[in-house]
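See structure below.
This part shows chain A:
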Amino acid sequence: MKEIRLHGRGGMGTVKAAEIIVTAKVLEGGYGNSIPFFGFERQGAPVSSFVRLDERPIRPKTQVYTPDCVIVLDGTLRKAVDVFEGLKDGGWLILNSEPGSRVEDLDLPRSVGTVVLVDATGLALRRLGKPITNTAMLGAFVKGTGWVELSDVASKVEEFWGRENADLLGEAFEAAQVIRLR
Partner candidate 1 sequence: MSALDLLAEREDMISPGISACVGCNVELTLRTVMKVLGPNSILAIPPGCMGGVGVVGWNKQSGAKVPVFFPLLDNTASMLAGIRLALDAKGRDAHVVAFAGDGATVDAGFQALSGVAERGDRIIYICYDNEGYMNTGYQRSSSTSKGSWTSTTPVSKEGQGGKRQHGKDFPMIMAMHDVPYVATASPAYIPDLVRKVEEAMKVKEGLAYIHVYNPCLTGWGIRAEESISVARLAVKTRFFPLYEARNRKFKITVPVPNPLPLEDYTSRIKKFSHLGPERIAELKDLAEERYRFLEAVSAGGGGRA
Partner candidate 2 sequence: MSTVAVMNGNYAAATAARLARPEVIAAYPITPQTPVVEYLTLFAAEGSLSSRMTEVESEHSAMSILSGASLAGARCYTATSSQGLALMYEPYFRASTLRLPIVMNIVNREMISPQSVWGGPQDSLTLRDAGWIQIYVEDNQEILDQTIQAFRIAEDPRVLLPINVCYDGFYLSHMTERVEVPEQAEIDAFLPPYEAKHQILDPRKPMAIDPLTSGYLVMEYRKKHMDSMAAALGVVEETDKAYAALTGRSWGGALDLYRMEDAEYAVVTLGSVTGACREMVDEKRAAGVRIGLVKVRCLRPFPKAAVAAALARVKGFGVIDRNVSFGWNTGIVYQEVRSALYESGRTLPSVPFVGGLGGEDITLGLVSKAFDEIVAAVDAGRTPQSAVWLWAPRKGVKA
Partner candidate 3 sequence: MSTLEKDYVCPVGEGIYAANTGDWRTQRPEIDQEKCSRCGTCLLYCPTNSVRRVEGRFVIDLGYCKGCAVCAAECPKQCIAMIREGRK
């Protein structure tokens, strides 16, 4: 089983992104569930969502405490939230980062095994005219982990948000930089 935690802000589509990952997995014949952290999702406030993926039915309906992967939809969240809490050793970090960011400057904990960097905000602004980063982050996630197929995610993204977002997904997939740290 793979466990994922997404960190975003209200209005970024964090919960929906989590649902798309699950939907893609189910389309592929697998199982998954996603649970949003239960709070009041005010625009701009930190929110999180939990995802589990597996090849067999997933029984626990609990939050994720030791994720295999953390997706951070807004880099500035690192100031407010410990996004690495419980990250499994050798786990994945999918980070929305400024263009030209260097891993050495990111002050990552030792638990991170693979980091995926993408300027999701920049890509989203250019293509959508607004900093809604979930689609771009999904592209980076798929590229970094390969846990679900890009085409399945793309079809759902298009279904929910239209062609422009599906293109953004592909663009982010191409642009994302996967760095293995060990």
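The candidates were selected such that all candidates are chains of the complex that A comes from, given by their letters.
The definition used in the following text is that contacts are C-beta pairs under 8 Å (C-beta built on N, C-alpha and C of every residue); 3 or more make two chains touch, one makes a residue touch a chain; residues count from 1.
Computed from a predicted model, the values in this text were never measured in an experiment.
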Discussion item. By the touch definition at the top, chain A has one partner among 1, 2 or 3 in this complex. Which number?
Written reply: 2
Fill in: Interfacial residue positions of chain A with respect to candidate 2 in the complex
18-19, 22-23, 26, 31-36, 38, 57-63, 65
